[in-house]
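Every protein chain except one is present and positioned as in the full complex.
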């Protein structure tokens, strides 16, 4: 059984390894795939985006464990979800916002303390609650048996492009990747031609079809692998050059 | 069979992957779990702490390979240990200091050169000595067959809180984690009330029970997931704010 992991734990400490040890002690034949452990500390939106970019590519039945959990030790609920043929485990803080948009998700509040590693610490529910529950779900425990079904799981307000006037759209930078590609919340269908993206004193009027077709040094827009429009430079960091990061706003004018 | 890995090799070079390749060439059905490869170069205490935080959570019979090895190529001994139902492989330099405190550890000096990958380099015993021995132990080789039993393995002096006067305890920072939590060498039992931890011009007089119960910006003490008292800030780096790092001393006053 495949379990993916997404956390803000970083690579220096053994926290991720500890969770894997706890899971292997429950279910011997697990295969782990790390999605990212470099989510910025407490960055729930980023964790939701990482998960959203990846889960669909795994075989049905995979379990996706997310531990970005600034509310650890508080009353925030631990959740198990089933949606799209996959299972998800993590805190009720918005990390599953995209999953909750899938058709007919089933969301369960994990209340069966018999599934936990005891004593449950107040600082590391990844080890004591989420990992043991994920391992038991991987061993065949039905999600419905972890606790009551709920329908009020927390959803982040994912920013969508906002029309500030008849001819102006305000887009938001969702994140910047390792190459400096700037992922906006624009979709191809938002950019009915003719359009103009205004950014860093430059104007972009077309969606390019590949990195390689654009000359070095020329900023361009492209549909990224997650389906969002990204602003990029060929073999250079667009985000580094424009000094843009997640949350920045970008003006788009549309001809009306 | 599960093999965990703890090194100071970092993620950029292929050193860790090479060790895994060597092991897979000996034993095909291994599962690897990385504990940390971001141990600071040559930092034996940090490697010992990483291992100590994690090994117990793995199934019995797991093998824990540690290659933080500033003495590679010298006369320092390669070791295999069995303790607590687990097996450990690595250099005799103190990385197993916590393991040696387990009841009745068996420690063996690896001398059977027939187990090595030849020719043995002088710079990469992880590849040529430790990985092949770990893989053979995973395949069922008894630890006792790698070489003679010894009882003088090197132990680091792990700093413990020091009483500098009847009412004063001097604690030491063991390490700082990715979130900026400051792990001290204090245990809950060291802090008989009333106590006062003096740090960065602030005073802490209680052990909090969760991150979430403390207001932003207020420094607090909490029992961390490894059982040591940690100094933390809610959603902020305590170490960054106090400019503290491993080895720093912290004064604690106790009422007498």
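To keep things simple, chains are lettered A and B as they appear, and every chain counts its residues starting from 1.
One rule holds for everything that comes next: a contact is a pair of C-beta atoms (placed from the backbone, for glycine too) under 8 Å apart; a residue touches a chain by one contact, two chains touch by 3 or more.
Note that the structure is predicted; figures quoted are calculated from it, not measured.
**Q** For the full complex, which residue in B:88, B:124 or B:228 touches the chain that was left out?
**A** Per the contact definition at the top, the residue touching the missing chain is B:124.
**Q** Return the single residue from A:67, A:204 or A:222 that touches the missing chain.
**A** In the complete complex, the chain left out is touched by residue A:222.
**Q** In the full complex, which bits of chain A touch the chain not displayed? Write them out.
**A** Those residues of chain A that touch the unshown chain are 2, 4, 6, 11, 31, 33-39, 50-51, 53-55, 57-59, 62, 177-179, 209-213, 222-225, 235.
**Q** Using the touch rule from the top, list residues of chain B that touch the missing partner.
**A** These residues of chain B touch the chain that is not shown: 8-18, 20-22, 24-25, 28, 31-32, 41-42, 70-74, 121-124, 127.
Please note the rule applied: only the chains that are shown with their structure count from here on.
**Q** What is the distance in Å between the mean C-alpha positions of chain A and chain B?
**A** 31
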